[in-house]
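Heads up, the thing below is written out as structure tokens.
Left out: one protein chain. Kept in place: all the others.
Each chain carries a letter (A, B and C) given by its place in the written order, and its residues are counted from 1.
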Amino acid sequence: MPTSFALLGAGRIGRVHSGAIAADPRARLAAVADPVAEAAEAVARARGCAVRTVDAIAADPAIDAVVICTPTNTHAELIERFARAGKAIFCEKPVDLSVERVRACLKVVGETGARLMIGFNRRFDPHFAAVRRAIEAGRIGAVEMVSITSRDPGLPPLSYIAVSGGLFRDMTIHDFDMARFLLGEDVETVMAAGAALVDPAVGKAGDIDSASVILRTATGRQALISNSRRASFGYDQRIEVHGSLGAVAAENPRPLLTEIATAEGYLRPPLHDFFMTRYTEAYAAEIAAFIDALASGRPMSPSGADGLAALVLAEAALVSMREGRAVRVDGIAA
Amino acid sequence: MPTSFALLGAGRIGRVHSGAIAADPRARLAAVADPVAEAAEAVARARGCAVRTVDAIAADPAIDAVVICTPTNTHAELIERFARAGKAIFCEKPVDLSVERVRACLKVVGETGARLMIGFNRRFDPHFAAVRRAIEAGRIGAVEMVSITSRDPGLPPLSYIAVSGGLFRDMTIHDFDMARFLLGEDVETVMAAGAALVDPAVGKAGDIDSASVILRTATGRQALISNSRRASFGYDQRIEVHGSLGAVAAENPRPLLTEIATAEGYLRPPLHDFFMTRYTEAYAAEIAAFIDALASGRPMSPSGADGLAALVLAEAALVSMREGRAVRVDGIAA
Amino acid sequence: MPTSFALLGAGRIGRVHSGAIAADPRARLAAVADPVAEAAEAVARARGCAVRTVDAIAADPAIDAVVICTPTNTHAELIERFARAGKAIFCEKPVDLSVERVRACLKVVGETGARLMIGFNRRFDPHFAAVRRAIEAGRIGAVEMVSITSRDPGLPPLSYIAVSGGLFRDMTIHDFDMARFLLGEDVETVMAAGAALVDPAVGKAGDIDSASVILRTATGRQALISNSRRASFGYDQRIEVHGSLGAVAAENPRPLLTEIATAEGYLRPPLHDFFMTRYTEAYAAEIAAFIDALASGRPMSPSGADGLAALVLAEAALVSMREGRAVRVDGIAA
Partner (left out) sequence: MPTSFALLGAGRIGRVHSGAIAADPRARLAAVADPVAEAAEAVARARGCAVRTVDAIAADPAIDAVVICTPTNTHAELIERFARAGKAIFCEKPVDLSVERVRACLKVVGETGARLMIGFNRRFDPHFAAVRRAIEAGRIGAVEMVSITSRDPGLPPLSYIAVSGGLFRDMTIHDFDMARFLLGEDVETVMAAGAALVDPAVGKAGDIDSASVILRTATGRQALISNSRRASFGYDQRIEVHGSLGAVAAENPRPLLTEIATAEGYLRPPLHDFFMTRYTEAYAAEIAAFIDALASGRPMSPSGADGLAALVLAEAALVSMREGRAVRVDGIAA
């Protein structure tokens, strides 16, 4: 019998996940909840499921799993609630912007024995996943240096930035998770620098839009992250891992594989300009992985602990940038 | 009210098209027919439609359009039948292996005024379509030389080759259509050479597996086609168009965008090894284009005449190879 | 003791070769001859050699080898003369525009036992040479299909075209030689088509500027050549060889390895726009190969016979284009 799902939050990413659930023969989308009635109803119509309240979903023993796509500030509470209700939980990153709050939430998850997966979708991008497989297969020997270039096509609205938790917690957090995914060792210290170069208004809002981070493990492995909130040529996200025997890199996917040669030179079109098209395959694959883990009983990955670890790196980067020093990860909110 | 579709043929490509119909809000898959009951039932279950006979479908006034995915030797008859039944028709290429038979069939289509689209899916590949748009936008000036490299990952079974009509009618026909799509002028003469290099058994079966073709228009524009039935590195299909102001090319899509650098060099993974994954987007886009044309009343493209024209080029290539001469297209089966 | 060289013809390519001779410790440039006194003197000054007449050079027993860079219509006579004078000879392609004249010349070379190398410089391009080495090393299995794209940056003056012997003898001849270099078998038949697309004046002069050629060996291996006298983006010369186990290709060298990404896309600069910069390394390497062959006594390659064979392919292409038929190579001027 297929696993019965409820979707919490019928916004952009919720609709994407509803499609992945609907397309998987091992799963069934039974219900959707959203305070915006039209949003919930649109998903219900498209997927043939019921519109219900969060309360009703939590109380329904026929619901096996929930997918949480609500605003960030509701994540921790919903996780706790559905953990206590005995549901398996897929939650969009981040669990919360506060390290302390995440720790408290994960404590509840641990106590209830609930199964929790965090939506770091990039681990499921086929190209990035292949980078990791190449490492695991020993193709490049021991990992030494990870380089991550991560640029968004454009600044989000300032209103979003104000509640985002800042660049490190909102955007770099994906790169922190990717660095952890590829380094193969825990990060020991963090150094970070940043500035508002794209728009001074970002700086006035107390945030940065351009950042550089060095992560270092106890044995000396290093990860470099270069971030910008804006890239005129599209969603620029590349990874390169250098090891003792060689290196492996993942290029940017391109929506069009054409090249026009003229007297000006050779011109290829820009990259994807939207994360929904850039990470289409990754979103589908992460939901499939969640369903796999449910079906097989294998551990959820990325786990709640992964979600916490990435947030701790964000916190450390913030301290490093503010205080101009290398920050030990084990000293964060300990 | 959505257009009501019936699917004729529930094999591999039929299932792909059924998904495209089901995904389009302007269309509804009402029925499926296939002599293999399990195949028809599988589609019916997956898409929520009825299993019916071809007769019943032809007789049902509620069916607006049919998608023909049956074996080649049934295409012409089915087109004629459904043209007479007043249905719009999407038919997989080719209409038939005989130029004469295709002409007869298109005569019926013309007389009935039926709308017919032929499934030359590659026109709808986003990269090849972008090549054409670049030409239409004047980016390379007047088209002068088209180069098409088209290699399949591996030989089909000899049993298939025996009934395929031969390389030119079965495989190169896609390239003939693409050349026509890009040249912007009618082909006047054809020169072709070929051999069985991949497997001598192909030669014993009277066919070739490696071919070279030159197409020339009246004004002197030229297209070169290089074919092989086997490429160890996957489905290799590239296009390049050279014009008075520059050139435009489309590269092969790659399933994985990784590159591993070692002492041996820089290694990227092979290409797609299957046309269903290589042309996923193209298959969806061609059904969408059919639905668009139905909805808008705009002409079907590629049309039945396009299907005939490509087959005539195949015929001319065959004569050219056999007789060692440049063959005029207007002399084929005239 | 270094080999003593004389240079006949102090034009553009003569000056290039003079530098290669001067730079090689196994060689010494002793003399230069040119009817244009300033040209000869410029080389003499730059390289520290004497200006002498052709007669004096031919008569001087201290001269071991000559490098012929004079106009094409003097090549055959000079080769014969210096063959009789017992000198080793490097001659720029072609020996002559007439197959008959070349045969007569090579007869003299054969009778005198003179050593003769023909300047098909592209064999010495490091990238094309690596393609051949990959084939010889068995990396792609048996050669099946050779594809050559060969475009010049721009039309030469019409005055040059008038005396050039036509596109096939003047430009495609390099590609004919390259196809022979890579096919690994003798060409049996030639099919060709062409047109004056770049400039109608070329057509009025009885020549073509855009051509397509298919070469076929007795076992069915095929080579495709695509030519244009003009490419807005520079000197475009690529090679690809497809075999039973894979393929090997050589990309265009780029003078600048930069790429600029903006909202318009990713732009790389154009290619080389001049054969002297495109083939710098090849020119040096062919002179070094000539000196190697002199020093080691190994056979000269490409030989006079190679020069003849390429010219015969040009002749066959011309007949094929004019008569609209596949032309057997063994029927050319036999």
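FYI, a contact is a pair of C-beta atoms (placed from the backbone, for glycine too) under 8 Å apart; a residue touches a chain by one contact, two chains touch by 3 or more.
Fair warning: this is a prediction, and the values are worked out from it, not measured in the lab.
J.: Would you mind spotting which of C:167, C:250 or C:309 touches the chain that isn't drawn?
T.: C:250
J.: Can you say which of A:85, A:104, A:191 or A:205 touches the chain missing from this structure?
T.: Of the candidates A:85, A:104, A:191 or A:205, A:191 is in touch with the missing chain.
J.: Looking at B:112, B:219, B:232 or B:303, which residue reaches the missing chain?
T.: B:232
J.: Which listed residue (A:60, A:77 or A:144) would be found touching the missing chain in the intact complex?
T.: Selected residue, touching the omitted chain: A:144.
J.: Applying the definition given at the start, please give the residues of subunit C touching the unseen chain.
T.: 126-127, 130-131, 134, 139-140, 245-253, 255-263, 269
J.: Considering the whole complex rather than only what is displayed, give the residues of subunit A touching the chain that is not shown.
T.: Per the touch rule, subunit A residues meeting the hidden chain are 142, 144-145, 147, 149, 151, 189, 191-198, 210-214, 216, 219-222, 224, 226, 228, 230-233, 236, 240, 242, 244-247, 324-326.
J.: Residue-wise, where is subunit B in contact with the chain that is not depicted?
T.: So the residues of subunit B touching the missing chain come out as 231-233, 236, 261-270.
Going forward, only the chains that are shown with their structure count from here on.
J.: Between subunit B and subunit C, what is the gap in Å from one C-alpha centre to the other?
T.: The mean C-alpha positions of subunit B and subunit C differ by 41 Å.
J.: Please tell me the distance, in whole Å, between the geometric centres of subunit A and subunit C computed from their C-alpha atoms.
T.: Going by mean C-alpha positions, subunit A sits 57 Å from subunit C.
J.: Would you mind listing the residues of subunit C that make contact with two or more other chains?
T.: 231-233, 236
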